[in-house]
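Please find one structure pasted underneath; my questions will follow.
With one protein chain removed, the remaining protein chains of the complex are shown where they sit.
Chain lettering (A, B and C) follows the sequence in which the chains are written, and residue indices restart at 1 in each chain.
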Amino acid sequence: MTLWGGRFSGSTDERMKRFNDSFSFDWRLYAVDIQGSGAYASALQRAGLLTEDEQQAIHAGLEQILSEFAEDRFAAHPTDEDIHTAIERRLTELIGPAAGKLHTGRSRNDQVAVDLCLWLLESIQRTHDHLAELQAALIDQAETHISLIMPGYTHLQPAQPVLFSHWIMSYFWMFQRDQARLHDCARRASVCPLGSGALAGNPFPIDREALAADLGMSAVTPNSIDAVSNRDHIVEFLFCAALIGTHLSRLAEDLILFSSPGYRFLQLDEAYTTGSSLMPQKRNPDSLELTRGKSGRLIGNLVGLLTVLKGLPSTYNKDLQEDKDPLFDAVDTLNMTLPVVTGVIETMLPNGEAMNAALDTSLLATDIADYLVEHGVPFRDAHHVVGRLVMQAEQKQVPLASLSLGDFQAESPVFASDVEDSFSFERAISRKNVPGGTATEAVNHQITSAKERLADHQGSARSSSE
Amino acid sequence: MTLWGGRFSGSTDERMKRFNDSFSFDWRLYAVDIQGSGAYASALQRAGLLTEDEQQAIHAGLEQILSEFAEDRFAAHPTDEDIHTAIERRLTELIGPAAGKLHTGRSRNDQVAVDLCLWLLESIQRTHDHLAELQAALIDQAETHISLIMPGYTHLQPAQPVLFSHWIMSYFWMFQRDQARLHDCARRASVCPLGSGALAGNPFPIDREALAADLGMSAVTPNSIDAVSNRDHIVEFLFCAALIGTHLSRLAEDLILFSSPGYRFLQLDEAYTTGSSLMPQKRNPDSLELTRGKSGRLIGNLVGLLTVLKGLPSTYNKDLQEDKDPLFDAVDTLNMTLPVVTGVIETMLPNGEAMNAALDTSLLATDIADYLVEHGVPFRDAHHVVGRLVMQAEQKQVPLASLSLGDFQAESPVFASDVEDSFSFERAISRKNVPGGTATEAVNHQITSAKERLADHQGSARSSSE
Amino acid sequence: MTLWGGRFSGSTDERMKRFNDSFSFDWRLYAVDIQGSGAYASALQRAGLLTEDEQQAIHAGLEQILSEFAEDRFAAHPTDEDIHTAIERRLTELIGPAAGKLHTGRSRNDQVAVDLCLWLLESIQRTHDHLAELQAALIDQAETHISLIMPGYTHLQPAQPVLFSHWIMSYFWMFQRDQARLHDCARRASVCPLGSGALAGNPFPIDREALAADLGMSAVTPNSIDAVSNRDHIVEFLFCAALIGTHLSRLAEDLILFSSPGYRFLQLDEAYTTGSSLMPQKRNPDSLELTRGKSGRLIGNLVGLLTVLKGLPSTYNKDLQEDKDPLFDAVDTLNMTLPVVTGVIETMLPNGEAMNAALDTSLLATDIADYLVEHGVPFRDAHHVVGRLVMQAEQKQVPLASLSLGDFQAESPVFASDVEDSFSFERAISRKNVPGGTATEAVNHQITSAKERLADHQGSARSSSE
Partner (left out) sequence: MTLWGGRFSGSTDERMKRFNDSFSFDWRLYAVDIQGSGAYASALQRAGLLTEDEQQAIHAGLEQILSEFAEDRFAAHPTDEDIHTAIERRLTELIGPAAGKLHTGRSRNDQVAVDLCLWLLESIQRTHDHLAELQAALIDQAETHISLIMPGYTHLQPAQPVLFSHWIMSYFWMFQRDQARLHDCARRASVCPLGSGALAGNPFPIDREALAADLGMSAVTPNSIDAVSNRDHIVEFLFCAALIGTHLSRLAEDLILFSSPGYRFLQLDEAYTTGSSLMPQKRNPDSLELTRGKSGRLIGNLVGLLTVLKGLPSTYNKDLQEDKDPLFDAVDTLNMTLPVVTGVIETMLPNGEAMNAALDTSLLATDIADYLVEHGVPFRDAHHVVGRLVMQAEQKQVPLASLSLGDFQAESPVFASDVEDSFSFERAISRKNVPGGTATEAVNHQITSAKERLADHQGSARSSSE
């Protein structure tokens, strides 16, 4: 028995049925579907459309179905075209005709809409938590190795010395912005569409605000036509996930590079590497390569749903069923990837020696230019002076610091013997003491501020979806 | 003369120069680049790195360059590889060596980063305004035709009667969510990266908070490595643009359909249609088809930048220059499309007669089921009863309302003669009187609320970027 | 026991293992993996690296494993990280140490590469077949209703009369191009990478050409570094799938529109529609809406893999494991969607009456202009004359054909009474008798040619992958 058979004389094509049915994947919504139905039963009772007894029977039945799912003993029927049908069918078996009253004024359109909101809010919370654990691991590494100096690169070419802790904290802030975006997304997902019917609104005097409050949501949708086909919050989550994936791919790229033999700044723990079926010596950073690759599917999911929505007429169209697979896949991908990356970060070992070996005095060229600036030379001129010194050192095949004072003065008479003080990596670091700079003091301040944010948003994340 | 020539002995390949140069498109940043440099000069002066005179000379020079651009008489040189180089070169011509001090502690990396933030904030404001005008046009149409009844469709099949005003207001709320997303994006774009240097932070005692305040920005970036390669706010804007484009594509689809000969619910103004080079009778909704098509490029821009960012090592890499074209294109596309759609909405004429002709009593089938519900029949049973009545009417080839009371009672003895009261489109409309429903009262309430939001966010949009 | 444990002292993190393992999805490659291993065993034997006995043992073992999979009784172990490991592990259980010789000179890199080629070739063949069935259904409808006339639309506005059979055949040719693209893709997938080792080539004197021939492939890869990370054929297939999906989405859009109440040119069979949980009268074209929506995931899959490949260093990187999910999903999606669409086409009923009712004489405006052209008026002038006549008819609210001869002559003295012959839909149709035109004769010719192509490519498709 389908929910809609009355006016049909023929039967559904078998391949069509398989094509159309969504129970094979939307069963994952069981808990939120039951939650939504429970709240709706209460709303119907408050509106006088269910007796107290009927309401209690429905709640008891739903409770039992919830256990059946949770304990993996829910028996699906071939006619269960989706999770909503399956639960209604089972409820009818359990409590009889009263089950048929639960759909009063409700359509699968507003039912699935609210289910998705609830499921999304939970998923955002879980993603929040996974991200926070990763952020905590980044802070830990930064604190443990607060003053290791490494070459900073731009364009993958040596640029200026930076603290290892500063580098690793740069990822904290990317994920912090992701947290903020997830939080904003949760706010928009917390608007309750239930009570919108199929498209025109509910004809019975349901108290929608009370219903929303029962479900822990913060507002009700203001237009029923929009409500039943609004998937903005899902696309927005997929965007957040794609951007998280992009950040993870950049982190993975850095870690793969810095643990490669050309750098060796980091050693990955064996637990996160694998070997080769052919080459006995290999230890490959598969965890990070997969992480980098996962950004592809996350972006693909986003594109997929945007394409589904493009040009769709208003209200519900079945195309929207294609929102679930990308959403489920994005959530699963993040749930799987984030803890692995957290594990990688927690267990990796920075190699201070290798970092040190890679520090070349040409990294201090800008500091030499700054020396001239501090002695009154306009920066642009100073830059050219030092550029010529760098070229000279390169031609002589010596480090910049090994040029003689005479060489320096030949390019600019402003140089005096104290220029040699500028050839200190520590000094170069400590000079960058503005907020956000790489000086140890600034990084310590950064870490303190990061810890506060971490504490904050965990609180707020929870409140936003409750 | 380039900014970086000192250490180079050879010269740049000519094709490489064309490939690398960005002046041909990034000249659009001239005003924000000058704004950023002006604020930076003040910061240098406050930090004692420029004299009062030097600062004034720089400000005067920048002012003049601004006029030259604004009046379209800025003379570019072949060596102007980007807008930053061009302005610095011109400033040197105008005020001499003092211009060379402006780059003290500053890199093109933090310079272009802050330019993009400022440009983006302005663009968001403009998009806000264009969206608000479109929203106002939607409200106008809703108010003017508050009680026109049209068939509501789901799956492009007739579902239930709805108010035309309810349908058109459904788009208001999509754009309202877009406004909220833009607002959140602006908040994140309002964090000032200037003072981050190339990647390690500024070595001079610049007051970054004061600098941010001068630029009307609300905070400073907490990590210089992240700051110089953070393009999150740009990707986020591209996402907002893609979703706005998707909403516009759905509106366009509805309008194309409803103005097509199969529906004729709307007549588009000639000013927004065009003819055919071959077929003399044609009047084509080109404006709306192009609008629908523009969603493609907006999604393409988003994908493009996400792909650029994927797997990029941290800090600045030249790949990031590929952020500008998609950003500029997305802003231009919205600036061009939104006013046209606003014009279409403002000038289109709803055709009440055609809507009326399309109202069929099968649209009231749910109301008949509700009649049974109100007489105690569980909805699921009522649904099946009415399903059979619909099938009967179809077989007899008569409207549902033309079945006799006997026919009704044959399916369910609960039917009495007052069932005929349910065959009223007006009554069906007025029953959906929950918040968000299609009852006239509910829609009026919706419009009031929409006007308040419109007034609100225009205020807040302004404040967010100032 | 992993394939690569020797040099590892620690163990793999449990979450990492789940993250890394691919057996949960790549078990689908079992048949092709066994096929590849069988051929490789023969090659080893021919090169003197396996004895005849060892080879026979391996073949027998593989045969048994194939049955175990086919009969769904293959017992997986927790250490089976992928299908290759699982089969090698099982083979060792079955035949002992000889199994360990199968990996001589072979790496999982070239093993998985050849598996994917073989699996892809099979999938292309299946897609070919599904497409051909759909094409046959289109031809059937065209032949059965060869001379039904319907309005042709451009911009969804009435343009010129066309044959229903001409319209439906337009889809035949889209799919015909898809067939050609698949064929080209198969050609490129038929180049055998086995014998490339991990990246450097096989150190043993394997006869790669014979190996390729054993596997029914047409050539061997010319560079081992390229061979192990080449996924071009998979991306190319995903592109073909995305374009097929786009064609299907256009067909679905047409069918949804033409079966909607605004048109009613087609009636979809009940077997491919579903009802509503709320509205008893609904019959929704879910099959077609889902089909339209599936284009999203197909495009998403393509984008996903392109993003994975972007910026990847050469040779094998684990990111490439992300090729399988999008490939499997695309193949499954096509295998599921195409037969449903074929069913929709086979069972739908064109409604000649509704088409006829929608024919308006303004559709013949171009024919009236052509009348003038045939009497020597330049087309551009004729177009303007008829444009004014159309406007006149519109203002008088009469059909174009109802204007008097005087009205016609007032706009152009060239009109004579025989202009009324032009007001014939049949005549308008029959005039378009160039190749590809909508005249019945031309469409019959088109159908004949389509049948030939269909016969042709089925043959060639088979030959390309065998």
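Criterion: contacts are C-beta pairs under 8 Å (C-beta built on N, C-alpha and C of every residue); 3 or more make two chains touch, one makes a residue touch a chain.
Keep in mind that this is a model prediction, so the values were computed, not measured.
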item: From C:94, C:146, C:213 or C:373, residue that would touch the chain that is not displayed; value: C:373
item: Of B:61, B:222 or B:326, the residue in touch with the unshown chain; value: B:326
item: Touching the absent chain when the full complex is considered, from A:76, A:156 or A:398; value: A:156
item: Given B:299, B:429 or B:447, the one touching the chain that is not displayed; value: B:299
item: On chain C, residues whose C-beta touches the chain left out of the figure; value: 3-9, 49, 88, 92, 97-105, 109, 152-156, 159-162, 166-167, 169-174, 177, 180-181, 184, 188, 195-206, 208-209, 220-228, 230, 232, 235-236, 239, 242-243, 246, 249-254, 257, 292, 295-296, 299, 302-303, 306-307, 309-318, 366-367, 370, 373, 378-381, 383-388, 390-391, 394, 428-429, 431-439, 442, 446, 449-450
item: Residues of chain A (touch criterion as defined above) contacting the omitted chain; value: 153-160, 256-257, 260-263, 275-286, 289, 303, 306-307, 310-312, 358, 360, 362-363, 365-366, 368-369, 383-384, 386-387, 389-390, 400
item: Footprint left on chain B by the chain that the document does not show; value: 2-13, 15-16, 18-20, 84, 103, 106-109, 197-198, 269-272, 274-287, 289-290, 292-297, 299-308, 317-322, 325-326, 336-337, 339-340, 343
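We take it that only the chains that are shown with their structure count from here on.
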item: Between chain C and chain B, distance of the C-alpha-averaged centres to the nearest whole Å; value: 34
item: Two or more partner chains touched - positions in chain B; value: 153-156, 159-160, 257, 303, 306-307, 310-312, 366, 383-384, 386-387, 390
